[in-house]
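For reference, the structure discussed in these notes is given below.
Here the complex is missing a single protein chain, while all its other protein chains stay put.
Going by the order they are written in, the chains are A and B; count residues from 1 in each one.
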Amino acid sequence: MRRVMLGAVALAAGIWGCGGKSSGSDAGNTGGSTGAVPQSGGGGAGGPTGNATVSGVIHFTGTAPTNPKIDMSQESACAGKYTSPPTDPQYVVKDGKLGNVFVYVDSGVPNGAKYSAAAADTIDQNGCLYHPRIFGAVVGEDIVIKNSDNVLHNIKAVPKVNRGFNISQPSAGMTSKRTFASPEVMVPLECNVHGWMHAYVGVLPHPFFATSGEDGSFSIKNLPAGTYTIKAWHEKLGTQQTTVTVGAGETKTADFTFSGPKA
Amino acid sequence: MATTATGTTPFTYDHGHEHVDDRSFIRKYIFSTDHKIIGIQFLIMSLTFLLLGGMLAMVMRWQLGFPGKPLPGGTLLPDTYTSGGVVLPEFYNSAVTMHGTFMVFFAIMPLLVGVFGNYLIPLKIGAPDMAFPRINMASFWTAVPAGLLMLAGFFVEGGSAAAGWTSYAPLSARSDLTGVHLGQIFWCVSLIVLGLSSIMGSFNYITTVINLRAPGMNWFRLPLSIWALFVTACLVLLAIPVLSGAAILLLFDQTIGTHFFDPQAGGQPLLWQHLFWFFGHPEVYILILPGMGMVSDIIANGARKPVFGYTSMVLAIIAIGFLGWGVWGHHMFQSGMNPTLGTTFMISTLLIAVPSAIKTFNWLGTIWKGQITFHVPMLHALAFVSMFVIGGLSGVFMAASPFDIYIHDTYFIVAHLHYVLFGGSLFAIFAAVTYWYPKMFGRMMNPTVGKVHFWLTLVFYNCTFFPMHQLGLHGHMRRIYDPTQYAFLKDLQPVNTFISISAFLLFATQFIFAANFIMSWFKGEKAPNNPWLDNGLEWTLPSPPPHGNFATVPTVYRGPYEYSSPHSDQDYIPQNVPTPGGGYGAPHTQPAGD
Partner (left out) sequence: MGNFLSWMLPPGASTFVGDIDWIYYLILVVTGVAFFAVEIALVVFLVKYRKRPGGKATYVHGSTRAEIIWTSVTAVVVVVIGLLSAPAWDKIKGREGVPPNAMPIGIAAKQFEWNITYPGADGKLGTTDDFTVRGQLHVPVDKPTVATLTSVDAIHSFFVPSFRIKQDAVPGMHIRVWFQPTKVGEYELGCAELCGLGHYRMRAIVTVHTQEDYDRWVAQQAHAVAQR
C-alpha cells in the first residue's frame, strides 16, 4: 500500500516536472526582411556550394490590377499604423517590374545533398500584415514568427505535404519557431483573426532561392557549376520556368516576364 | 441465496482459505480482486487526477485573474504552451478542456462510483465481495491506461484536446480548426477505454446488489448509499455506451475519413450534441446521486435520527435516475434544434427539480429534532446540502428556456455546475472519505485538521464560485482566454481577479486535506470498529476488514437508520443485532397515521 502511494506521488511529481520539449523562444532575429526587399537564401553550409550566380529581373507587362482595400476598422491597433487605407499587396508592380515573385532552383542540385541555413528566417506580423509576404526557407531551417502588433495573431500553415501548425501570439513581442521537414512550394500561411493576412513560404532542400524586390530584381548566389531549372512563382500569375547553365564563378541572367490579367 | 426467513440458522460459506491469507504482495495489493483494495486503488488514482484537474484550473484562473502576465513557472513549459511564461490561447483552451475532462471522468466519477461503489456495496449488503471479483480488477486496470492516455495528450505534438470537455464537432473532428490532431484522438480513445471500465463496474454492482444481499437485507432495508449506487450503476450501464458510440463516430471522422459530423458531406454537427448530451445528462446524475446517498447515511448518523421519509428518498433517487433521461435537450436550447423541442425540454427539466427538492426537505427533516454531532463528515455533509441547494436553485434559471438565451454559455452556467459538482459532489466526497477512512485504513483522520480544512474550503469555495453568478448575469462568456477584449467585460476584471485569488487559496487549502490523508495513514489514531456508532454492516467488522469480509454471513433484522430507537438503550442498533425479545425489529417504513 505504501509503495502504491509513493508511486502515485512520484507519478504526479514526474508529470508536473517533465513538461514537454522545451525549445525556448529566444531565436535570433537575423535575416528578417520587410516588404518586397530582395531576399536570398542564406548559408548553405553542408551541401555543395560554388560561386556562380543566377540573377535577373521580373518584368510586368499590361495593366497592373488594383490591390483590394483592407477593412481594418475592427482592429484599431493595426489600422492606426497606416496613414492611408491599407491594401492587400497581391501585386507589387512598379515601372513595369514585378516584386514578390519567388524564384528558385527546381532541379539541378544533386539529390541527397543536405543544406542547413546559416541563419533563421523571420516573418513579422506588423500592421496586421505579414512581412515578408513571400519568402523561402531551407528544409529543417528555423522560421521565427514574430508579433509586432499588440493584438492576437494566429499563424496557421496549411501545407499539402508537410505537417501544418496553428499557433497564436496574443501580444506584441512574442516569438515562436517552426520548421518544415519536407520540400514544398509554396506553403500558405494565414491568420484567422485577420482573414486578409496571407503569406507564402517556399520550402526547399537547398538555399538557392530568392524573392524579387520592388524593382523586380533577384539574385541566387553561391551556386555550384551546373545546369539548373529555374522557376518563378507569383501568387496570382502562376509559375514560369527556364533553364540556365553556369560555370564556376559565372553570373548568368534569367529574366521573366509576367503579364497582367486581361482587362 | 438471500432469504428473508425468520429464525433460520444463518448459513456459512466455506471460508477455509480465508483464515490463511497466502496471497503474494502483487495479488494482495496490485492485481487484487478484493473490492476493498480495488476501491482504494481507485481512490489513489482519482485523487491524483483531482490534483491535476485542480492544477489546470489554476492555469486558467491565473490567466483570467491576471491576463497577459507570465504564469509562475510558465517558462518551464514548452513554447507551444507559454510564450515568455504567458499562457497562450491554445494552451488555455487545452487547460479548459482537460480540467473538465479530468474532473468529470477521472476524478469525480471514479471517486463516487469506483471508490465507494466498490468499497461499500459488498460490505453494506453483507457480501464477501463483488459478484465478479476478477472483472472488478479488470475494471480498475482498464481505467489506468485510459487515464495515462488522456495525460499523454499533453506530451504530443499539437498538445492535448482543446475543444472543451464537451468536444463539440466539427471543432473536435477537424485538426485544421484547432491545431490539435493526436490530442483529440487520444481524448476519444481514452474515453472509449474508460467506458469499458465503467461498464464492467456497473454490471458488477447491479448483479451484486440484486444477488448477494445477506439474509434479511431486503430492498427497503438497504442504506440510501447503496440505493444511490445501484441506480447510478444502472445509469452508467445505459448511458456510457452512448458516449462510447459517439466517441467512436468522432474518432472515425478524425482518422478514417468518415463524415458523421461534417455538413459538407451530409453529416450533422448537431448529431454529436444529441448523442453527447443524451449520455451527458444522465452522467451528471451519476455524478451526484452517490453523493446524495452517502450524505443521507452520514446525516442520519450525525443527527442520531432515522432518515426522514426513507421511502420517498428511495423513490426520489429512482425518479431522478428515470427522469434524467428526458432532459438532455436543455443543454441544446440555443443549438439550432427545432424550437418546439425547447419547450418540451423546458417542462421536463423544470419537473426534475421536484425529486431533488424532496430530498433536500427530507435532509432538513432528518436533522430536525435530532441530537447533532458535528463530526467532520457531518460538517461536509451539511455543506453538501447547503451548497447543493444553491446549485439546484440556479438550475431553475437556465431551465426557463427564454432566460437561457441570455445565460447559456456564460459564467452563470459555470457557477451552477460548480455548485452542484464541487459544492455538491466534492463536499460529499470529502464527507465520505473522512467517514470511511477509518474502515479503509484502520486509522482516524485528524479531526482538528479536518475542521480547519472544512471551514477554509467552505469559505474560499464560495468566494470563488458565488461571484460567477454575477459575471454570468453581466454576459461574461465561458471559455474565453481574455475577457478584457470586450468593453462590457473590462469593468468586471476586479471580480475575475478576486475569484482567481480565492481559487488559489482554495487549491492551497486542499493540501491540508492531502496532508491529513497521508499523515493519518501512518500516524493516525488507530480506529475502532465503529468510531461513528453507525448501524451499517461494515461497522461490525474490524478496521480494516479482512479479506472475505464476514466470517459468518450476517443476518439483517432492520433498516440502517434505527438511531435513537426505543428498542435499545443505546442511540444506535447495528442492522445485524437481533432485536431484544426476538423477532425482527421495527420496519423502517413510515409508521401509519403520521
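Definition applied: a residue touches a chain if its C-beta (ideal position, glycine included) is under 8 Å from a C-beta of that chain, and two chains touch if they have at least 3 such contacts.
Being a predicted model, the structure only gives us computed values, none of them experimental.
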Which of the chains on display does the removed chain touch in the whole complex?
-> A, B
Please pick, from B:29, B:66 or B:397, the residue that touches the omitted chain in the full complex.
-> B:397
Just one of B:222, B:298, B:382 or B:417 touches the chain that is missing; which is it?
-> B:382
Interface with the unshown chain - residue positions in chain B | 88-90, 93, 96, 162-164, 168, 170-171, 174, 177-179, 263-264, 267-270, 303-312, 334-336, 339, 342-343, 346-347, 350-351, 353-354, 357-358, 360-362, 364-365, 367-374, 382, 385-386, 389-390, 393-394, 396-397, 399-403, 405-406, 408-410, 467, 470-471, 473-475, 477-483, 485-488, 491-492, 494-495, 563-566, 571, 588-591, 594
Contact set of chain A toward the excluded chain (per top definition) | 68-69, 71, 73-74, 152, 154, 166, 168, 192-193, 195
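In this section, only the chains that are shown with their structure count from here on.
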So what's the Cα centroid distance for chain A and chain B, whole Å?
-> 51
Which residues of chain B touch chain A in the complex?
-> 29-30, 40-41, 44-45, 47-48, 51-52, 55, 68, 76-81, 83-84, 86, 88-90, 151, 154-155, 157, 176, 178-179, 481-482, 518, 521
In the complex of these two chains, what residues of chain A are touching chain B?
-> 1, 3-5, 8, 11-12, 15-16, 18-25, 152, 154, 156, 158, 163-171, 173-177
